[in-house]
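The complex appears here without one of its protein chains, the remainder shown in place.
Here is chain A:
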């Protein structure tokens, strides 16, 4: 019984494919079109699929190459619908060849594409086809689910033929479950629609199934009537397959009704037809009917012969069925295996994914933490560097001030004033004092500044040298030369940066020379630097070295520090050179050339 149902599915399946594609084209004209028109476009894809569809039932293996080509062109031209259609056709071909596994695989791929495309009609046909596979695997729940989905869409889109297919397929599942009462209303509804549509093939198939249903319900008379009706339609449309099936069934029902003549007639007619078409399953049925008829006629020789033939054919059918059953089991096993493998793969991937995720999060946390630690450490180092530098700046500023306002200078000046007063030289004492206070005030004011103009600095240094000159009883003379390309009002230098060297020259070079001496200060511009020279014609360093008290070198050290700070801040290359010269001492200093504007 089951193989009969299976054939029935196949009818519908064939119809589905052709209906979507070139329904009216014949195989030859399709093949011609393929030869004539070789452009790899959507038209060719459609033609290929139609050609393949035509071959589904007759030559499924050769149909495969057409579907394959359609699939390739669809992928090349990125025509998703073509791809889905080609996949469905391939699925049909595998289904017909009983390769359910591959069929299902292709249907599902096609379904995914059509869902993505939002093509509900295509999706519904695929649902129907997947339903066939479930029905074959006796997974009736799933089959019904798919068929119902197919039917719902057919109703929504008002597609009568598909409604008929849906209704019929659902009914067949119920018949297969031997739940005839549930199935009959579907068939009756389908029959009504088929009559409306005037579709003889559908009518024949549905009536055949109705007859089967009533037979199941033991309403033999009604069953017989339906079989006769099916027979009539099958004859009129020339469908020998349905005709044979109907004749055999008529024979069987007549035996049940005890009408052996009618049974014999039907059986013989079915046998000759099935022999003509070479349909083994129907031959087996026909021989069964005849064997029972002969047995009843007490024709034991013929009865035995018929029975033997029936058994032999049945066995071969059963073998086929067994093979199919085995294939089904294998497939189920295969599917389960694949499902398990897939589940395992998913689980594994999930695990790997989780692993990666955990790893990534951990790495990120570590990275962030590491960065923060690094940043904090770096900031601390940077902070320390800055604070160290600031400390150095502050310290140097203070020391610079102290070196300019050094106690030696202060008390020596005061001492000189006191000396002048005792000698009653009030005029000089007064002049000394005023200059001293002016210088002191200026030093205090300018000590806050980083830069002053060369003009202001020159005034300060001259004031300083005037004071020292007064103290040395005018034994000291000086010249101060600034090159014309240095604009004294706008050019900046650190306040009193040359003072320690002037002080050195006075104290260690000139003061020790009885006849006095001269200090020459020059400033020149070059290479983005001011070249300052303090030169004296004093006794020189060689004589002073042994009695150096360390204070003078302190002044130089402070000046070096100030210059270093400036070099760091301004990224310049200032430097100091101390040179012994013939009859005197020379200091060369390079300080960055800075303009106010």
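We take it that contacts are C-beta pairs under 8 Å (C-beta built on N, C-alpha and C of every residue); 3 or more make two chains touch, one makes a residue touch a chain; residues count from 1.
To be clear about the criterion, contacts and distances are computed from a predicted model.
Comparing "Spermidine/putrescine ABC transporter permease", "Two-component system LytT family response regulator", "Protein ImuA" or "Anion-transporting ATPase" against the UniProt entry of the hidden chain yields the protein name "Two-component system LytT family response regulator".
Annotation: of A:156, A:195, A:345 or A:445, A:445 touches the absent chain (contact as defined above).
Across the entire complex, the residue among A:133, A:253, A:331 or A:433 in touch with the chain not shown is A:433. Residue-level contact of chain A with the missing chain is found at 430, 433-434, 437-438, 441, 444-445, 490, 595-597.
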